[in-house]
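Of the protein chains in this complex, all but one are displayed in their positions.
Chain naming follows the written order as A, B and C, and within any one chain the residues start at number 1.
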Amino acid sequence: MTHSPPAPELVVRRWFNSAQPLSLAALRGKVILIHAFQMLCPGCVLHAVPQAQRIAERVRDPGFQVLGLHTVFEHHEAMGDAALAAFIHEFRLTFPIGVDAHTGSDSAPATMRAYRLRGTPSTLLIDPRGQLRWHEFGAVDDFDLGRRVGQLLAEAAFGEDRRPVQSSAQASEAGGEVCDEVACVLQPGRHSEQGAGSR
Amino acid sequence: MTHSPPAPELVVRRWFNSAQPLSLAALRGKVILIHAFQMLCPGCVLHAVPQAQRIAERVRDPGFQVLGLHTVFEHHEAMGDAALAAFIHEFRLTFPIGVDAHTGSDSAPATMRAYRLRGTPSTLLIDPRGQLRWHEFGAVDDFDLGRRVGQLLAEAAFGEDRRPVQSSAQASEAGGEVCDEVACVLQPGRHSEQGAGSR
Amino acid sequence: MTHSPPAPELVVRRWFNSAQPLSLAALRGKVILIHAFQMLCPGCVLHAVPQAQRIAERVRDPGFQVLGLHTVFEHHEAMGDAALAAFIHEFRLTFPIGVDAHTGSDSAPATMRAYRLRGTPSTLLIDPRGQLRWHEFGAVDDFDLGRRVGQLLAEAAFGEDRRPVQSSAQASEAGGEVCDEVACVLQPGRHSEQGAGSR
Partner (left out) sequence: MTHSPPAPELVVRRWFNSAQPLSLAALRGKVILIHAFQMLCPGCVLHAVPQAQRIAERVRDPGFQVLGLHTVFEHHEAMGDAALAAFIHEFRLTFPIGVDAHTGSDSAPATMRAYRLRGTPSTLLIDPRGQLRWHEFGAVDDFDLGRRVGQLLAEAAFGEDRRPVQSSAQASEAGGEVCDEVACVLQPGRHSEQGAGSR
């Protein structure tokens, strides 16, 4: 009855702000907002991370969960676990944050590749059936994001889900990168030789 | 089956940005966001009016309508029709704006009194059945407002409506006023003697 | 010894927030920041008026004075004295504000014409000798404005003044107008026939 694709499971190496590992399977039944970021991406730090924290604080609904995903595809030596722990502490982030796992030789991590994300920040919405309903690369407007979350929560209350995914992002699996104030982008091709073998 | 109160009809003396008079009855079937403001209220001009305009531009959904309502309860001589027309022109507002009618001797206009609004800015949401589902006095967060609009639009898509009104505003019918950066408030009592006889 | 032009005297019909009429001549010896605005100009209301108020509150220096100047060149019927009084009250402006006088048949008022301002908002700096040292049309950056004010105050402390005027604005004396979010502009030509005879 529904035509949205199932959301690939998260491939997370380590969780922060969570007593035990989390998974989409275990969160089935909830609307999930995934905020994919890098701690040294200006568009993330200045806009998207504070937005995710505000939403996590405002939406006190047992049917809703904010998850962070640290999808490091550049400057790996500067964004390791100790650095991320310090970042989470200093920016007072309280929602669960998973470290996207690097598998194979690709510079982009596994979950980022599975969702074909273009870069950071990226925002994803998953419905209670575990289907990816929307994802967007770059800065997302508060009102627009609220409207999408509200629609999914209302659908969940009616026990149904008939809407197709709206994908505004077409992503390469890996590549080089470049950042501006708004976002960091994976550039297909620049790293294509090294990346090609890993997929 | 539903327990929300019907939204009182608008009592509008004149419309701007609309070729013909509008009414809630004629808009039945749509989700309506009413933005009640005064053109000289700082919280309206600096926050709520730009928010309403952004929403009117972003939400291109035939099932959704933004309406402005100029609810003047103070400085009447400074916010007449010519002043409002200049304000709408200069701030490039494109959504329909009605002038709330003054009936009787009360300083607060008729629609404002019927909804018992506390002051300006106030934001109201009406569902497709014509029921008042939410209203708030003061600055409203973009994400929160988006979530409420999204929920009503999703409900409309399912053809049902079972939620009760959530009223965060308790309002006096008329009174004096005081403004700060966030809002202008009707103060019960200051005008109570003159107001009492008019209702 | 100095080559800056003397600042033309203000032609003000009425003062708000001042017990008695003010003049540049009477303020000689102080650095004066003049903020020329219209109460229905979006760039003024959203940026320049709050900036002027912040500066008036922050700079507690007896050698410095902020003056507002209501230079109405459009929508005259909507920006009369009662409207301005309400605006000043609601936006809690505390610095002296003069109403630029309309003399002759020109839609632009006298002081605005004498300074050849392009539109609103405009910001002007006058040194203790009464010389116009800088004027700018449109939004002005806080840091840049602070730097200019600091330079004039330091010069005043040294009792000298040798810098030439830096004029970034070339203005027509009168004309039509158009506003955007940043500013309202006098358009030369639109009113040129009626304006020509008045000067």
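Simple rule for what comes next: a contact is a pair of C-beta atoms (placed from the backbone, for glycine too) under 8 Å apart; a residue touches a chain by one contact, two chains touch by 3 or more.
Please read all numbers here as calculations on a predicted model, not as lab measurements.
In terms of the touch definition stated at the top, the absent chain reaches A, C within the entire complex.
When the omitted chain is restored, the residue from C:I126, C:L145 or C:C179 that touches it is C:L145. Not every partner is drawn; the one left out touches subunit C at residues 51, 54-55, 58-59, 141-155, 158, 160. Within subunit A, the residues in touch with the undisplayed chain are 40-42, 45-46, 74-75, 77-79, 82-83, 85-87, 89-92, 179, 184.
The definition used in the following text is that only the chains that are shown with their structure count from here on.
Put simply, the chain nearest the middle, going by average C-alpha positions, is B. As a whole-number value, the distance joining the C-alpha centres of subunit B and subunit C reads 36 Å. Annotation: 50 Å between the Cα-based centres of subunit A and subunit C. Residue positions of subunit C touching 2 or more other chains: there are none.
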